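One protein chain omitted, others in place.
What follows is chain A.
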Amino acid sequence: MTHPAAAPTRPEAPRDAAAPLLDVRHLSLDFTSPRGRIHALRDISMTVPRGRIVGVVGESGSGKSTLAYAVIRLLAENARVVGGEIVMDGRDLLTLSPREMRGIRGRRMSMIFQDPMTSLNRVMSIGQQMIDIQYRDPISKAEKRKRAVEALRRVGIPDPEDRVNGYPHQFSGGMRQRICIAMAMMVEPALLLADEPTTALDATTEVQIIGLLERLQAEIGCSILFVSHHLGTVAELCHDVVVLYAGEVVEQGSVRDIFHNPGHPYTQALLDCDPGRIKEKTRRLPTIPGVVPSLVGDQVPTGCIFKTRCPHAFDRCDHEVPPSYAVVSGEVAPDAPHTARCHLRDAAEERRP
């Protein structure tokens, strides 16, 4: 597979609008464990275009959070990147020194997490934490405080002048997540990484947070990498979607492509079993039979990763890893707007439905 965007010598910071903000190319990542290496991400290629919200969906263990953590380089000690690159602003983030990386975190990119309680320091006031993260700016503490108040107002915290003195436990879950978003957005980052930011929240709060992210994204014009297993949320918020299964990208495309014209049997199965799509009351909901394959050592299946659970699997899936086919044309085209890694999409395949 060749990647046309990957020129042999990359020029310094190509800032033209066409180049994606974040370009993950053939990223592979292992976790070391007593049982052997876990091949958590394998040959991941995906992009986050400027000003777009890209959703990453998949079941638990698909590697969607690992991907986000790899981008911001906050991986666990036992994680090893074994191949590929993560290009942002013309630089491969994986080659940067820890010091250079710190210069990017909290400036060009920031992150919000699933549990807003554990990502805030509970023995420090909100205001103090928001002042602390502006440590780089040569302005007075009073000005930093003013900015913190403004940031809180922007995310819809009532009486921010007062509430800035509060401690995390004095806020509800939804308010805490708003505070985390305020902190992440205060620097107006180019890229916001959101790791299941609404999973721990009630549905009514969830829609408020989705609305807030939508509004801030439009105001700031940043890109968002939104990790979620909730298809409804992704359908509502995201422009583009990347579907991960067992550490591989199986399909990517615009949100309409993915939800209206899924090209991969896994995406189809995932959509089918969302009870939110089944409007008639039923006592038998569809499921995906079987289990996710083991990713330890050499137990990773050969050929297509989904073949063990796929209702359409045939002999070719057993030995040949499917490349990225353009869903429309059936050609091998990793850069097409809608691609699926399934042999059924191959134009030359007579089984093509």
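Criterion: a contact is a pair of C-beta atoms (placed from the backbone, for glycine too) under 8 Å apart; a residue touches a chain by one contact, two chains touch by 3 or more; residues count from 1.
Keep this in mind: contacts and distances are computed from a predicted model.
S.K.: If you look up the hidden chain in UniProt, what protein name do you find among "FAD:protein FMN transferase", "Anti-sigma factor", "Chromate transporter" or "Oligopeptide transport ATP-binding protein OppF"?
M.R.: For the chain missing from the view, the UniProt record says "Oligopeptide transport ATP-binding protein OppF".
S.K.: Sort through A:Ser33, A:Ser172, A:Thr302 or A:Ser329 and give me the one touching the missing partner chain.
M.R.: Touching the chain that is not displayed is residue A:Ser172.
S.K.: Among A:Asp92, A:Glu236 or A:Glu331, which residue is in touch with the absent chain?
M.R.: From the options A:Asp92, A:Glu236 or A:Glu331, the contact with the absent chain belongs to A:Glu236.
S.K.: Against the chain that's been left off, what residues of chain A make contact? List them.
M.R.: Listed in rising order, the touching residues are 59-60, 158, 172-175, 202-208, 210-211, 229-236, 255-256, 259-260, 269-271, 273-278, 281-288, 291.
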